[in-house]
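The excerpt is restricted to a subset of chains, each kept in its original location.
Every chain is named by a letter (A, B and C) in the order it is written, and numbering of its residues begins at 1.
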Amino acid sequence: MSSPPARLTVPLRSLGEDELLRTSRERQLSLSREEMGTIRDHFRAAGREPTDVELETFAQTWSEHCIHKTFKGRIELDGEVIELFRDTIAGVTSKLRLPWCFSVFEDNAGLVDFEGEMALAFKVETHNHPSAVEPFGGAATGVGGVIRDILGVWGEPIANTDVLCFGPLDLPYEELPPGVKHPRFIHSYVVAGIGAYGNNMGIPTVNGAIYFDRSYVGNPLVFCGTLGLVPKAKYARDVKPGDAVLLVGGKTGRDGVHGVTFASAELHERSEEVSATAVQIGDPIEEEKIKRGILRVRELGLGSAITDLGGGGLSSAVGEMAHRAGLGALVHLERVPLKYPGMRPWEVWISESQERMLLAVPKANLDRVMEHFAEEEVEATPIGEFVPGKRLRVLYRGEEVADLDLAFLFRGCPMVARKAKWKPPRLEEPSFPMDKDLGGDLLRILGSPNVASREGVIRTYDHEVRAATILKPIHGYGPGDAAVLRPLYDSWKGAVLSNGLNPEYGKIDPYWMAASAVDEAVRNNTAVGGRRIALLDNFCFGNPERPEVLGQLVRAAKGCSDTALAHGTPFISGKDSLYNESPLGPVTPTLLISALGIIPDVRRAVSMDLKGPGHRLYVLGTTRDELGGSHYYKIKGHTGKNVPRVYPDEARELFEALIKAMDMGLVRACHDLSEGGLGVAAAEMAFAGSVGLELDLGKVPLAGRMREDKVFFSESNSRLLVEVREEDSPEFEAALRGHSVASIGKTVDDKELVVKKGKKTLLKAGLDALRDAWEASL
Amino acid sequence: MNFCILRAPGTNCDGETARALEELGCGAEVVHLKRLLDGRVDILGYSGLVIPGGFSYGDHIRSGAIVGRVLSHALGERLSRFVDEGRPVLGICNGFQVLAEAGLLPGFEGTSRFPEMALSKNASSHFEDRWVHLRAGESSCPFTKGMPPVLRMPVAHGEGRVVLPPGGLERLEANGQVALRYALGSGEPAGGRYPENPNGSAGDIAGITNPQGNVLGLMPHPERAFLRILYPDWTRTGGEGYGDGYLLLRNMVEYVRRL
Amino acid sequence: MLWEVRVSYKRGVQDSEGESTLKGLKALGFGGVEGVSTAKVYLIKGNCSRGDVEEICRRLLANPVSQDYTIRGIEGEDE
């Protein structure tokens, strides 16, 4: 059998617009008409045809996944033109100008100062489409991928987070469209995949969320995050001409070929067959070994740069590394170790095989670096070198298969200009009578899928390997608001991880959905004692080429930015995943906000379980008639219209005052109010601590008159419940003077939750019954 | 005093385990299995051996199988000598699985060529991380001597169910080899009840020692219960000072001091 | 009836289990072994037709994207 020549060209120069688009489709490039035209013109000017390797490189580098066209493009909404990334997300950070932001939006992860010479790196990624077709492998490689983002900033991964969105588990099989897997199947294999990867690598999974909504049936969302520790002095980014391009880790196969273009298109019925190569299983032990090797090279300062091989494989990583250094690179593709023979050069070049990293290594250090990897039984192969001149040249057995201008590759992609449309949905506030006894409603909400206990899932994740998890996901037998870690053995300083997510509000207004997500992430962090908070955004929306979807995206981006600015919390990194659509339509606009705070002394961290009888319970923040998208309305069959807003100036100062009180040692327990409002938060605090509670709804600070059920279940933002010892209450009240705060009840000996309004009893329930309801589902 | 903390690809609790031993004032050197196999490092150069938790080689065949069998194949004799000389060997979680596969535990007649026990898939069939109560003190193992009647430590494993050949349990009990049992909060044995006995182990066994008492394998993680602040309810019960894992590791270190 | 279902990875999908087994065997001195691949077997007993077992594979035991499965009737198949 004679193999075809290495160098194959694709005639483009003579093609018209329609033919260009056909070529893009046939080759699964996911490039638009305009982009193809730009490439054609570039090669016309160069006086030659592109090679297949070159064309594939453009398809990878210019994919939505790699270049974030929508976020970096121009969008027009109601006559206003906005560049989402610059004007919203990054805008917040540049306005705040905080000195502790060490590296933002630049690298594979955002970095903030921690203690002394140490920085924390944080990144959250999505792995949605792979998880839809191969939930175990998709989720596992999602975890593996984000861990490599941390390794890709010389970070030592120290904790994982996972936020998962699925269709309802009780969906009747008959309602499943062809080619779509049942939410139960997806749920159980995604959870297994996340656990398998994190557990095997010895990284604790400490924080997350699970959310159910019908819109995720055809397109589940899997957000994976990793926190890392980086000594700032070892954060090497200093490639020099002559440095070796070192490929480290597993062998390269056809897997993941066209992964990013797959991620940048909608899912369809036949995604399963078409994209079989986009599916991978992952090998955490391989990555564990790579991690050891990299940490050793880092410690000895032997490398000059590092990055992961993620979307686009070598084609993205090598070019990016050279481009950042203002250099070019020369790669000998046949040196790449392959899993099997017969791969075309372009396949090797863009393969997304897992568990691989790219290092730049000065020649003088190369032997030592190779030895350290060999010691860990990790393959490391020099495949080329960095060179002066800003060209990316790829040879295959001596034959040139690509010669690209890096400036054009990274800056030549035509900016997209799109129109967005936003029309608020027509919704109404419902009217229904209030039940005399709120107990039934409370039990139903506690047992509803989005509130019920996640213990069954959480326990399948190792959340305490490394012996540094100070507040665990289930702390004191209740659902914690945030995880607290102690990253360094010789310091009590802690890192605090939390998140905010509420797609239900997105059905009413993505602006307030996003604002609420920021507020929730920040208040969860505050609830345990976290401060100096940095944020990550992860947008998962439908096809942005549709004006309505884009309108939602713009509103969400504005909502989270306005709120983040008001809270003084910068964004340091993030990601957007668009085209989350299936034959069932787009996903509900979903924004995950992940928050990273610090706490000066982990021994001062506060958990949510009530600590004992005879203490006071305070509610912080104002309760409003804001039940649109609430769980209470949901169990009554309504969506409503009054979506919770954020009044961030009130909120910021309130949170700061609370932190002050915590640092004074005045807070025994604290829990954030979110899904299910005061009712759910109070019940959770009570059964978590096995301490009874008596509340008077008449004392809750309100904005205007409200019916008792609404007071009890409103999901207004920026509110928390706080337990304070009787003797500390004067000091506590002094610390919070000037804020919306009220003592609304006390903890008692009886193992009951009793809710009154004045003399009238509205609810009386045993803690066991509440706990059983919460634990029943999932 | 210098401990060898053995690691293989996929071991992942070596850092915190070494750190705990260092805090107890001993040397703790993390040594890659291949260095023992190719002779660069001699196990007999150490005062004690600790095999920490993790997923060695991915634990695909059976947890700990590859490392256990390779150890006994390549270093069987030296390891037997190490044990016979009374030096301490501690296997935690994956390390316990390794000791079982290597034939060092239960070691009824000394080190055996083939395993005499198995740590099989949890009765629940999935991985589980939870804190358990333990009862110590029935055995001859000096590491679990002089402990409070009820200990607390976390387990985190998918394969920790002790399976013994017929008569094995009786033999262990008769020999005083049951070092730790899963218990209720009161200290009563868990009686197979889930989740107090998290994996369905025969006889609620959480840890086994050899007849001599110097080899201990246990599924719970003492290094994760080293400090009180690592307890899942320290915000209720207090986060100051050392935890039960410290006591166990300290006992092992003191045992070496007395040797 | 008794059915045997066998689930294995599709060609090209990584079989880490097989690979690590191979490594282990080499370390134990079995130099002659060149490759190991693995599969999982489920023996299903009960009152179910081949169609049911097909359905069981699709819904729970196998993912058609990354895995192949075969079904074999062992006892009492009445087709």
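Just so it is clear, contacts are C-beta pairs under 8 Å (C-beta built on N, C-alpha and C of every residue); 3 or more make two chains touch, one makes a residue touch a chain.
Keep in mind it's a predicted model, so treat the numbers as computed, not measured.
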{"item": "Total copies per chain kind in the whole complex, with one of each drawn here", "value": "A x1, B x1, C x2"}
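As a working rule, only the chains that are shown with their structure count from here on.
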{"item": "Intercentroid distance (Cα basis), chain C paired with chain B, Å", "value": "33"}
{"item": "Where chain A touches two or more other chains, by residue", "value": "283, 285"}
{"item": "Sites on chain C at which at least two other chains make contact", "value": "16, 20"}
{"item": "Complex contact set, residues of chain C against chain A", "value": "9-10, 12-14, 16, 20, 59-60, 63-66"}
{"item": "Sites on chain A touched by chain C in the complex", "value": "133-137, 182, 185, 189, 253-255, 272, 276-277, 279-283, 285-286, 340"}
{"item": "In the complex, chain A residues that touch chain B", "value": "195, 199-202, 283-285, 288-289, 375-377, 459-472, 474-477, 486, 489, 602-603, 605-607, 609, 611, 669, 689"}
